[in-house]
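All protein chains of the complex are present and in place, except for one that has been dropped.
Note that the chains are named A and B in the order they appear, and that numbering of residues resets to 1 at the start of each chain.
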Amino acid sequence: MRAGGFVFFKTNHMSGLLRWLIAAVVLSAAAFFMGEYHNDVYRKLLLWVTLALGYNFLFGICGQVAFSHFAFYGIGAYSIVIFLFQLHLPFPIAVLCGIALCILFALAVAIPSTRLEGFYLALATLALGQLFIVVLNEGGSVTGGTGGIANYRLPELFGMRVRGPWYTGVIVLLLVFTYSILKRLDDSWFGRACRAVRDNPEAAAAMGVDVARTKVIAFTLTSALAGVAGMVYAFVDNTVNPPIFGIENAFLLLFMVIVGGAGRHAGAVIGAVLLFLLPFWLSPLVGHHHALVFGVLVVAAILFQPGGLIGLWDRFSRSRS
Amino acid sequence: MRFLALLIAALMACAAQAQDTIKIGVITDRVGVSKPYSEPATEGMVFGASEINKKGGVLGRKIELLVEDDQSKPDVSAALARKLIDQGAVFILSVSLSPATQQQQTVTMEAKTPQMTPMNSADYLTTQLNNPYFWQTGPLGSVQIATLLAHAKSKNLKRVALITDNSDLGQAIGKAFRGAIERAGIQIVDEEVVPLGTTSATAQMQKIRSANPDALFVAGVVTATNVLIFKSYRELGLKFPIHASYNLSVPIYMTAAKGLIDGITFVDAYDPEKAEVKAFEAAYRKETGKEPVNLHGYGYDGIMMVAEAIRKAGSTDKEKIRAAMQSMSYEGVMGAKGMKYSFPEGKRAGFDPNGMVVRVYEGDRQGRVVHVGQK
Partner (left out) sequence: MGPILQVEKLTKRFGGLTAVAELDFEVREGEILGMIGPNGAGKTTTFNVIAGTYPATGGEVRFAGEPILGLPPHRIASRGVMRTFQHNRPFAGLPVIDNVLVGAHTRFAASLWSVVLGSARSDEGQRRKRAEELVQFVGLGELRDADVATLSFGQGRLLEIARALAGEPRLILFDEPAAGLTPAECARLAEIIRGIAARGIAVLLIEHDMHFLLPLAQRVVVLNFGAKIADGLPDEVRAHPAVMDAYLGSHATPQ
């Protein structure tokens, strides 16, 4: 065990932990001041932010173009429901099995495709995403077919059933948990290795970075995190169905990261908040033309602001200082 | 000062009127995959609501539609159901995608708010969740296929071919067709798939020609591929009859497949000869200056039934509306002549299994009814 093993509990890092805690409390407390509708939108927004943070690590930081993020979100969501309510596994076992399933699928996709050029990962994950929807639609009574699965509720834990704004608190914990892992990885040798692989794989290899291994780990880890998020999603509306986990949402996630600013955590957050809420804001103002505004925004971001909105903010704050 | 008093009075009058309306929520899709179906149905509802309001509304109060666009995204759809309930909707009408309607149910069930889909056809909507606040009056997918096959059997078909596209829905309907055809004791002599994005279906149609079937069943749901099928059918000069899915009842074929569809039979829930339909079409034309199609009828029937339920309940109490809805028997625009929507014995899928019709294209128009029900 290295001497650094205990630094978590030193005071200067306590303050770091405290910051996480305060953030979690504030984000959760907000839910108690909202109506049912805003709370629901807030919950779904927090899930999108969580997904965008994970996808940003994979796409923005590690440079892997993958379209399977929502498939893993779905594998997590469906597996927890199937394990709990069809196989009747105990809750912790069901969670672990769900994560194991995501890791298994992620490895099965990543190991063969990362050996090839990046293009093949995009193809393989696109295929996985499509295949997953076919499996859901054709899954008979196991997946509930096109209608998915409903008619279940979060089991009681320690005699309590978490619901309403308290469940929003669970999602906040998921978000903070996901972000703290990604942030720590990003600030470490691993995050730098990922960026190095993204920028110049040959030079990264010459620096001792195992390019294939780095890609596989980043893919598997972010896919597993998406799976955990899916498990949390399964109890937001107590129903899971195929359209949520389709390719359209995978593309939307990609757009969120690009518009916000790929490679930056803050960018992923901004992109997710903006693109998820945009239809809600615009729909009353411009009706169905919100889709057009959305498209123009995405194209403009890609063409004129490759650094995304966070890059725009950087320029703005630099010019002021 | 006088002006201020007037203004306050006017504002209060507005507020009183706003409070006086009965709010009905509508969840539709204006940009997503079910837009082509959802939009006309929503127009039908808006027309129905204006008709009701012209006649003095319900319980002396005007109906106010709160229309929300869910982009066919089930998670957004559920959030919008909460929004409508927060805004005081006493009933929600759902004309977006079936899974979206399903996800709204998790909300309406919890909030004990009546909800109905006048159009969705998925069989699972009333069976998967035991939600006493939900009804479905769109014809079920299984009823559509059974009706089409009942017509086919009356033609004494022995050997048929089946063609579909490779979309999710096209594959699902193809599968359902195959099962139903086999159960009916009819032999499938050839089965073809037209992939999305191809430019010709001639190869598939040639294979079908060489199998020499008594008839061809078209299960595809993608307009572009179906048009290709009909084009090859004409070019190859094929003569066997075509029986098509419910998809052919969508009016787009009258323009997209001009000159190709004469004689094709398809399953529908709309009989242009029915008195209610004629009255509806005339009124709709007069009010909007536009030509209604069958999809408008779904939305129109939906809002009319909701109004009827509230009238019968005698109040906007959701529990009373629920009870009134469950005991409803209503004859509307959709369905064969004399068909009534009803929910006997606690059933919540209200479209009569014998209420669908088979129609035939006459020229480029959706023409007469040639078969009714599953007999």
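By our rule, a residue touches a chain if its C-beta (ideal position, glycine included) is under 8 Å from a C-beta of that chain, and two chains touch if they have at least 3 such contacts.
These numbers come from a predicted model, not from an experiment.
Interchain touches from the omitted chain, evaluated on the whole complex, reach A. Among A:126, A:154 or A:205, the one in contact with the hidden chain is A:205.
When the full complex is taken into account, the listed residue touching the unshown chain is A:196, out of A:66, A:196 or A:256. The chain not shown here is touched by just one of A:65, A:123 or A:181, and that residue is A:181. Annotation for chain A: contacts to the undisplayed chain at residues 2-8, 13, 16, 180-181, 184-185, 187-190, 192-193, 195-196, 198-200, 202-211, 217, 263.
Keep this in mind: only the chains that are shown with their structure count from here on.
Those residues of chain A lying in contact with chain B across their complex are 35-37, 40-41, 44, 133-134, 137, 144-151, 236-239, 241-244, 279, 283, 287-288, 290-291.
Touching chain A in their complex are the following residues of chain B: 30-31, 35, 68-69, 71-76, 78-80, 82-83, 85-86, 97-100, 102-103, 105-107, 111, 122, 124-125, 128-130, 168, 172.
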